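Below is a structure I'd like to ask you about.
The complex appears here without one of its protein chains, the remainder shown in place.
Think of it as A and B in the order they're written, each chain with its own count starting at 1.
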Amino acid sequence: MTPTAKAKARASPNGNSTAASAETLKDDLVARLREDRGELLREWVRAMAADDGLWTGATTPEQELDSGTIYDACVDCLDTGSYQAAEEYAERMAQRAVLGVMHYERILSGVLTLRDVYWHSLSRHYLTDPDRLAGALKAFEPVTNKILLIVAMAFNSERERVVRQQQESIQELSTPVLQVRDRLLILPIIGLIDSDRALQLTEQLLGAIREFRARVVVMDVTGVAAVDSKVANHLIQTVDAARLLGTTVVVTGISASIAQTIVTIGIDLSRIQTVGDLQGGLELADRILGYQTIMGEPVASQIVPATAV
Amino acid sequence: MDIETRVQIDDESGILLARRSARELASELGFDSTSQTLIATAISELARNILKYACRGEILLRPVARNGIRGITVVAADEGPGIADLALALTDGFSTGRSLGLGLPGTKRLMDDFDLTSEVGKGTVVTTTRWVRSK
Partner (left out) sequence: MPVPILAQAPYLIASVQAALTDADLIGLQDSLLSEAQRRRCHGVVVDVTALDVMDSFSTQTLRSLAAMLRLRGVEMVIVGIQPGVAMAMVQLGLTMLDVRTALDLEEGLACLRAIPQGRAGRGH
């Protein structure tokens, strides 16, 4: 008997017999799983290796999974009812998986296989006693379900965390405004844009226009996959704001999806100058700058047909 | 710093005072320069509406906080004729380039939270808030 069970028995000798016997049963399960550790570990690894297609390749289950640690951690959960150690371990495994060091499917499959191994072992023990078998299942099942859930959630959280981090990194690449030549700036926009970032972008652009005294800006949105109407409005507002500072903005790289959004929200496309690609945009920019210094009347208000997107 | 600033709007000097007070308060609350301008512009529009349609009213400036984030709440109130069609007043004619009558959709864009209450014959109250963004 485990110390806890002894203490419980001492505390309430005539107490709740169902609770006491459930506790006793659980302790018995734990004891068995610990006793048969060596044998069950081998069985587990064997079962995983037999898993078609999952463990083929450079590594074996033994190499990839710290099987002993996982085994003990699961039994500990059953014993103590505390899942903290399992959660921490799952988090570590998830990090390795998301980094590509381990395979998510293998880990999940491995834990499922371990559950099966545990269960087969326990059913063998209680085969002759259906009541005890039922009791064992009752003690065992919630624990393994919870462990599986912890593993799955850990992967999910880790994946989400990484994606978020990547998004932030992209945003933080404080959008470079490049001075190409005198009076000409290029503003390449990449990634996702939300309202806050759009505001930031506009601020940065206007600041750069002032600093470099730019007359033309080529704003390239090739790196922007799609926008909703709110963001499309923000981009148009950026063009309008730059115009108030006397700068012409040529927008290049508009995808079919973005073009659709712009037209759908009813913006008059003749208000903005668009060109298919960056190269074409730079050529137009040169023409605009050239006209302004040589020809007189600025051509900024003309519409240039966009090349095929 | 829970001081409420109340500015009477009976002539255009009120507009200038409201804008200046707002800028000062916004600066104290930690709003950056651009945000201060957006807030001051929103107030200018709201104050003009008061003068134009109600002849007099008031602008209230209040520092607020929510979940540890600071903000400024502007309440523009008058006892003027009120707005009959609230939905229409808030309709965004922005993307089609039509001129805005009351500038309310635009003012809404300048701020974060926006609430419009009006009753014909009683008056109008616009309550709008902008929050400090962390950078």
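What we mean here is this: a residue touches a chain if its C-beta (ideal position, glycine included) is under 8 Å from a C-beta of that chain, and two chains touch if they have at least 3 such contacts.
Just so we're clear, the structure is a prediction, and the values are computed from it rather than from any experiment.
Here one chain is not drawn; of A:48, A:206, A:227 or A:275, the residue touching it is A:206. Among B:25, B:38, B:54 or B:125, only B:38 touches the chain that is left out of the view. Touching the missing chain, out of A:113, A:144 or A:247, is residue A:247.
Contacts to the hidden chain, counted on subunit B, fall at residues 12-13, 16, 19, 23, 33-34, 36-38, 40-42, 44-45, 48, 93-94, 97, 99-100, 103, 106-107, 109-110. Even with one chain removed from view, subunit A keeps its contact list with that chain: residues 199, 202-203, 206-207, 209-210, 213, 215, 237, 240-247, 271, 292-293, 296-298, 300-301.
Quick note on the criterion: only the chains that are shown with their structure count from here on.
A straight line joining the Cα centres of subunit A and subunit B is 40 Å long.
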